Each structure stands twice: as C-alpha cells, then as structure tokens.
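Shown here: the complex without one of its protein chains, the others still in place.
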Amino acid sequence: MKINKLEKLKNLHELTRIRIIEEEIAKEYKNQEMRCPVHLSIGQEAVPVGVSRVLTKKDYIVSTHRCHAHYIAKGGSIDALIGELYGKESGTCKGIGGSMHMYDKKVNHIASVPIVGGSIPIGVGIGYAIKINKSKQVSVIYFGDAATEEGVFFESLHFAALKKLPIIFVCEDNKYSVYTSRYERHGKRDIKKLIKSMDVKFIETKENDVEDIYKKSLIAKKHAILNGPVCIYSKTYRYLEHCGPNNDDNLEYRPKKEIEYWLKKDPIELEIKKLKKIKIFNDEEYLTFCNSIRRKFISSIIKTKNTKSLSIKKLENLEYAK
Amino acid sequence: MKINKLEKLKNLHELTRIRIIEEEIAKEYKNQEMRCPVHLSIGQEAVPVGVSRVLTKKDYIVSTHRCHAHYIAKGGSIDALIGELYGKESGTCKGIGGSMHMYDKKVNHIASVPIVGGSIPIGVGIGYAIKINKSKQVSVIYFGDAATEEGVFFESLHFAALKKLPIIFVCEDNKYSVYTSRYERHGKRDIKKLIKSMDVKFIETKENDVEDIYKKSLIAKKHAILNGPVCIYSKTYRYLEHCGPNNDDNLEYRPKKEIEYWLKKDPIELEIKKLKKIKIFNDEEYLTFCNSIRRKFISSIIKTKNTKSLSIKKLENLEYAK
Amino acid sequence: MPNRKNSFIDAMSESLVQSMQKDKNVVILGEGVTDVKGIFNSTNAALKKFGHQRVIETPVSENALTGIQLGMSLLGKKPILMHARVDFSLLGFDQLINNASKWHYMFGGEMNVPMVIRLIIGRGWGQGPQHSQSLESVFSHFPGLKIVVPSTAKDCKGLMAASIFDKNPVVFIEHRWLHYYSSNFSKKFYKIDLNNSIDIKKRGKDLTILSSSIMLIESLKAAKILKKYDIDIEVLDLRVLRPLKLDKLYSSLKKTKKFIFVDNGWKTFGIGSEIFANILEKNIFLKNIPKRLACKDYPTPSSPHLNKGYYVTIKDICNEVCKCLSVKKNIKSKILNECEHIMSKVPHDLPDLNFKGPF
Partner (left out) sequence: MPNRKNSFIDAMSESLVQSMQKDKNVVILGEGVTDVKGIFNSTNAALKKFGHQRVIETPVSENALTGIQLGMSLLGKKPILMHARVDFSLLGFDQLINNASKWHYMFGGEMNVPMVIRLIIGRGWGQGPQHSQSLESVFSHFPGLKIVVPSTAKDCKGLMAASIFDKNPVVFIEHRWLHYYSSNFSKKFYKIDLNNSIDIKKRGKDLTILSSSIMLIESLKAAKILKKYDIDIEVLDLRVLRPLKLDKLYSSLKKTKKFIFVDNGWKTFGIGSEIFANILEKNIFLKNIPKRLACKDYPTPSSPHLNKGYYVTIKDICNEVCKCLSVKKNIKSKILNECEHIMSKVPHDLPDLNFKGPF
C-alpha cells in the first residue's frame, strides 16, 4: 500500500494540530482557570492520528483519562473540548465530566473514563451491538499499558474473541503508569504471545510512526470486520508529567537516555523528515498552518470563557434519563 | 523418576478412599440430612491425589466449591468433613461454612470458597508471605476451568509471575461450568500459550493418570520453590451432576461419546490395570481396604449425627476476631 | 383475558418473552441462561422462541459482562444480565457503580443506559455466607440506579417489563423463595410504574408494616393470622427502593400511628435505616417506638442448626405487633402458638415442603 502525498501532508497536519492544541492547553492551564485534572498527549500523537485515518465518523471509539488526542483525531470539536476544560455547558459533557470524560455523538466518541480499564468492556459491548446490527462499523478501544494489568482487560479480550467481535484494541504503551515503569509492573510478561493466545490478532507498529500505524490500522480494520478482534500495540512516550501541564523530568523517574531516545523519535519530527526527503514539505506553509491552529485555539478560549455554564436546575434533573 | 510399588499402592488407595467417601456422601445425602449444597469430585480424584503426594502438611492449599477431594487428599479429617456437611461444631468451619467452605490448619488447607476464582488471589498472597518468610513451602491453588474466565485469575497469575512466588496453580479442567461446555466459553483460546506468555511455567498432565500427575507435581514443586509460579493443567471429568448426589446424564448436556470416553479413563480403573500388569494388585486386599474405608465413614456419620452444633452464643460472638 | 394463578417464575418467563417480542433490542445475557435449567426455568421459553442470538450464554466474567451490557445499551439494545446469586454481582461493582449508575448524568444527559441486572437472593439449604446476601441497601445508595424488589408473581411480571423498558440501569432483585409462590395476573403484557415505590398489599387500621420481597410475604402471613384475632394490620410493599417515594407510608402512618419495618437483610445501615430517618425528619407522629426487624448482623451461617432464628419469622412479626398494640397475654400466646404451628409444618431452611435439596 502506498500513501499519497496529500495523505502524508494530512498526517503531518493532524499530528501538528493535536500537538499545538495540547501545548496551548498546557500554557493556558497555568492560569488555573481550567479547574480539572488534565492528562496531555504530547509525544503520543502518532497512534490516534494513524488509527483515526481509517475510521469514519460512524465508527466508535472509547478511551481513557488521556483522551484529548483520541477525541481531536476522531474529528471532535475543539470548542467542545475547551468547553469541558473550563467546565462550561458548551463542553463535551456540559462540564459535568471534566477533562477525563469525553463524549460526542457527532463523531461517535462514545466515552472516555478515568477508571483504568473502565471503558474496555464498554467498547466490547459496542462491538457486540455492531455485530448484532450487522452494520459495517468497528469499535475502537484505546487504553494504556497499565490497563493491561486489570482483570477486566482479560475478560474483555476473552469475550471479544469468543464472539468474534469487530473490535480494535489499541494499546498505547508509554511505558509508565504514573511514575512506575513497565519493568516494575510487567516483569517478563510477553504481551504479543499473550494477546495471540487469546485468539486476538496482534499487530505491533513502529514507534511513533504515523504512516506505519495508518497502514496497520487499515489491516486491523479489515480483519476486525471480517474475522474478529485485533490488538494494535504501539510503543510511544509522553513528554510532560502524568497529570498536569509541566515537564517533570526533574523528578528523575525516567532515565535521561530513555527521554533522549524518544525525543529523537518525535512523531512530528519523523514525519517532517520524511516529507522533506520527498520534497513536499514547505516551511512557510507549515508555519501558516501552525499559526492558524493556534489562532483558532485562542479564539476558542476567548469564546469559551464568555459562555455560560449549565444551569444548576438542569444539572439537578440529570439523575435519571426520562 | 521411578515410582516404587509401595507408592503405587498408596496412590491407588488414596484414589479409592476419596471415591468411596464421595460415593457414600452421595448415598447419605439422599436422606436430606446434609442440608447444604455438595459438589462431588467423583471421577476427578487423580489430580488432588497426584498433587498432594508431593506436599507436606506445611504446604498450603486453597480451593473451590468442589473441595472434598482436595481436603481429603491433603490429609484432612473425615470426621471434620462430615461434621461440616451436617452443620455440626465438629465441622471444618463449625458448620458455619458448609460443604463449599473447608478450613483446617492442621493440614494447612487454608480455605475453599464458592465464589468462582475467589480463592486464587488468596493463594497468591499466601505464596507472597511464604517468600517473605523464606520458608520452603509452596502455595497450591486449585481451581476449575471456569475460573480461568475471571479477571482475578489473570491479575493473580500476573502478580505471582512478577514477584516470582512459590505457587502451583492447579487447573482441573472438567470441561464444564455447571452445564456449559468449554467450547461455548473459551472458543479458540490457547491456555498453554496463555499461561506461558505470562511467564508462568505450564505443565500439562496425562488425563486422570495419577502417576503422571505425581511426577509432574514433583517437577512443579521444585520449580515453584526455585524459580516461581507453575501451572499444572489437567483434564478430567466429573461423573455426577454439578451440584448434588445424582447422575444427571439424562439431561443430555454432555455427549454420550464423551461420557464413555471418560468412563474408560477412570483414574481408579487405570491404576488398577497398571498394578495388575506388574502384579502387585490383590483383589482381596483391595476389597478389605474398601470395606474398611466404608466402615470408617459409616461410623463417622453415626458419631457426627450425635454431636452437638455450635452454640448460638458462640456464633453471635464471631463477627470480629478479638 | 382472565387472570390465572401462576407462579413467580411463570410471571418472569412471560414478562421476558413478551418484552422480547415487543422489542427486538431486548436481549438476555448470563452464565447459564441457555443451559437446561435456564436460571430456574425462567429463560427456557425465551431461548426456545428467540434462540441463541438473543439469549446469550457467557463466560464467568462478571465485571466485563456488566460493562459489555452497558456498551450494548448505548447502541439501543436493552440487555438483561442475570446472576444466579446476588453475591456474584459484587465482582461487577466497578462497572455498575463507577460507570452504569453515573453514565447518563456524567456525560451530560445525552446517553441512556437501558439495562437490567437480575439478581437472585439465596436462602435455605445451606446457602451460607457467600450465597445469601441481601444487598439492597448498598445498591440503593447510588444515584442513577433504580432498585426493584418484587414480592408477588403479578408484580414480578409488571415490574420486570417496566425495568426492561426503563431508560436507566435497573437492579432487579428477586428472592429465591418467591419462586414457590403464585398469584393471579393477566396474560397480557403490562408494566408497573417504577415511580411508585409503595404498593398497599393489605389495608388495615391498627398498625402499619412496611416490607419487601419475601419478607412482605411473611408479613402478609402474619397479618392474616392477626386478623383472626381482630388485629387489623396495613401491609405496605416497598417494591421500589430507589427512587424512594414514601408518601403512601406517611398516609398509612397518619391513620395507624404505629409502625414496624421488616427487612430481609442486615439492620445496620440497611433499608430500614433510611425509612426511619425519613420518619424522624418528617416528624411523623407515632404512638409506638418503631422497630426494625431484620436479620442478625452477621453473615448467614450455613448449618440449619445455626440459621434457625437468623431470619425474621412470622412469629417475630406477630410478637412485635402484640408488643406494639399491648395485646393481652392470653391472646398473644394463642397467636404465637398459631405461628409456631404454621412454622412447624415446613422446616425453617426450606421454602416449601416439596423442596428437595440441593438448590
């Protein structure tokens, strides 16, 4: 499969768009007006961008506390994202959920939840409903490396395989669960063999390589629809602290060498290098693109600050669906 | 490794002892005086006998609702077992737990519980304590094939492997979870690869072959103490209904051929055949042995019926340990 | 169509089948729902009629199943997940409490979660500490859940239908012993409003008993005995625990001014606690000091010798009523004798004389 130039540019733009938005959130966060936890995806953009390229708005995704990139890449509304961070009615959950809860039926981002592993069986249930409905969608389940320690992850894999559901499990392995490295948590477990033994197809991608992830996602989607569940496993790295807007490398829980290794593998840098090689990268155009994203973000912020929050009356009426 | 004649005879006697006791329980149960659920092990005796041969009283076991054979093979008291079935103070749990709860510190049968998978992490915790104490024991965890569907099973394997604990996981796969066959529940899952991928040594035994199970348990114990967790996986078959004293083949949830296959592989028959071959089986002696077991059982029943139950006052005082 | 006297399980089975007929999105999930016993013979008819596509056998994975059910409901399915014992649902508490109960609310009110969790409370024949818990008050603490506890076949049918077609997660808790009772109910599909916590099962003027599930049945039995002695009890069935609406209780108490609550679970932090707190806060005037009759505050012992006296009996109820109403000694002893006589007909650890162990 070959990726054409336009698509390549689009990949770069998507990576960049997410990066800029997250960077701007980090800056803005310091004003202490976004009053909820934020788990930024800076450094990890390649996976959601690559995966989302093969999804339509009708395909479903569920995700985790670290959900901004999933939502943006799925085509989610930046205004709604910002709205949620500011706790306004315009937010994805009308301010009720906060940064770790995303929901947008317009793009079928069904839900993000901050309980580790919490959305995995829900994605399986969605896959089951798709299968019953015989609609040609897939259910994509994003989760981090720590979620693979929860029992519900295994129960979910097991069920998905048993019923041959159209599900793509996407593991973004950034090697850390908060401050604890994978070595301390997984020992000698072999995730590839594990997934395969459960009768779920296993596809590992190149690290932070959006084109590779895109190609493999295509294969995954086809397989999921025709044969049943697939797991895309992708190593990546977050640049900032687990939760919050800052770099926390001063805490030294991650080896310097490791950080350097990953900085050299920055998904955007990788892509720019490739585009330069085939001469379709234009500095000026790129700068213009970046600036337009930044401008849009800033205007979204300004707009959001002036919007209203949900009325308490409406809130109090939400215990039950009627 | 060679098993000497005496040991061979002992194996046969243990198998037989458990069979007879369970058969007698089934008979006696029909009088409706053992007023609690019973999950009999008839047909499945080879695993606990084989495994227990390598255990000392100081090694620990935990088990499930189907726990009689585990308890008897570990050297448990028949009087205490019967006492529990009759709900008397002489019972393993003073009548509070019933048939699905065994506990006997004299033989370190730490606990059986009827929540599927419920005792698995407890066995892991025991293994951890053993490791911290640097005592040369093992923790044996018995469970059925259905328990391998529970998330806690995976969490437990994971933890045991990570901390390299002296644990033998023993899966008695009798192919059924109540009336539901393994095919309907496990699809194409590969248990061998699964266990291995989690960095737990996998040992499959010959079906219902007590000598093979004994030999492999020796290997398992050594490995568990030196290197960490092992899983012994052993296919077997129950003859009677899931819960209760009757044969329920009339319900036809198990294929006739399958039943026939397993009846031909009866663990006791297998053993008798072997002993006959090497000419150490004596019909008369065996009959005498069987009769003595039966006699003991009957006298235990009579004794138990006449013992008292726990006083309500004592019972009411048990909410907390003091 | 005339009503027929049919069993609780008939009612359940009929409610499931008719609901599935009405809406093809209704599906059943659970361990054993397709086996020969079909969850105490309640799902066999549905399986026969709708097949394995809609009556779905599952592995033993309670937490995932609860999440899977939730996921299915988001795409318009109306799944009913069944556990043969309440106790197994504790494995799915993360998905039920952290997710399902809050889902509609926490994502801004746009998603609905129409799902039912059907749970069965065990009792008798050695159903010990881990197979006989009665966790209604725990479920009832959580905003977003509806908690339904039927007591009769008729209610079972209508409440189950209402639960299935409700847009919210409903925990439907049925007591295993109710399976041995029958009542008249229509063959037609019908629903019973879940916003109507209390149903008046027997009118009376001397004292109000509020109870649920199997204990409601026991309370009615007690009331029947007392009636012979001209003691006229009003028996209210608290068949929906959340949302909790107590107006009918207050009206009843205004009339009788005497109150007893009878619980199938533990007293402390139990159902009765909330009821009593409301009475105090509403400043309802009572002539007696009301009492919560409940199980002993420790887990169920398995042995029949030990669980005698563990559950509230008709004798306990009558005894308490006599106390409240200062019934004369000789009448009281007649009443209690009658209770004992009735109770002696069936061993205390059996639901019915025809029952043969095990469950």
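Each chain gets a letter, A, B and C, in the order it is written, and its residues are counted from 1.
The criterion applied here is as follows: a residue touches a chain if its C-beta (ideal position, glycine included) is under 8 Å from a C-beta of that chain, and two chains touch if they have at least 3 such contacts.
Keep in mind that this is a model prediction, so the values were computed, not measured.
Trainee: In the intact complex, which of the depicted chains does the undisplayed chain touch?
Mentor: A, B, C
Trainee: Of B:V38, B:I126 or B:I293, which sits in contact with the chain we cannot see?
Mentor: Of the candidates B:V38, B:I126 or B:I293, B:I126 is in touch with the missing chain.
Trainee: With respect to the chain omitted from the figure, which of B:G43, B:G76, B:G118 or B:P166 is a touching residue?
Mentor: B:G118
Trainee: Which residue from C:L90, C:I200, C:I331 or C:V346 sits in contact with the chain not drawn here?
Mentor: The one listed residue touching the chain not shown is C:L90.
Trainee: May I ask which residue of C:N25, C:S140 or C:S197 touches the chain that does not appear here?
Mentor: Residue touching the absent chain, from the options given: C:S140.
Trainee: Which residues does subunit B use to touch the chain missing from this display?
Mentor: Residues touching the hidden chain, for subunit B, are 62, 91-94, 96-97, 101, 103, 105, 110-111, 113, 115, 118-130, 132-133, 139, 151-152, 155-156, 158-159, 162, 310, 314, 318-322.
Trainee: Which positions on subunit A touch the chain that was left off?
Mentor: 29, 32, 35-38, 86-88, 91, 93, 95-101, 113-118, 146-147, 149-152, 177-180, 184-186, 243-244, 251-253, 309-310, 312, 315-316, 318-319
Trainee: To test your reading of the contact rule: which positions on subunit C touch the chain that is missing from view?
Mentor: On the side of subunit C, residues 63, 87, 90-91, 93-94, 97-98, 102, 105-106, 128-130, 133, 135, 137-138, 140-144, 242, 244, 266, 268-277, 279-281, 283, 289-292, 297-299 touch the unshown chain.
As a working rule, only the chains that are shown with their structure count from here on.
Trainee: Show me the overlap between the contact partners of subunit A and those of subunit C.
Mentor: B
Trainee: Farthest chain from subunit C, comparing Cα centres?
Mentor: A
Trainee: Closest chain to the protein CA centroid?
Mentor: Per-chain C-alpha centroids compared to the overall one single out C.
Trainee: Distance between subunit A and subunit C based on Cα centroids, please, to the nearest Å.
Mentor: Centre-to-centre distance between subunit A and subunit C: 43 Å.
Trainee: Roughly how many whole angstrom separate the Cα centroids of subunit B and subunit C?
Mentor: Going by mean C-alpha positions, subunit B sits 36 Å from subunit C.
Trainee: Centre to centre, by mean C-alpha position, how many angstrom separate subunit A and subunit B?
Mentor: Roughly 46 Å separates the two chain centres.
Trainee: Identify all positions of subunit B at which a residue touches two or more other chains, and write them in rising order.
Mentor: 149-152, 185-186
Trainee: Which subunit C residues reach two or more other chains?
Mentor: Where subunit C meets two or more other chains at a single residue, that happens at 58-59, 61, 63-64.
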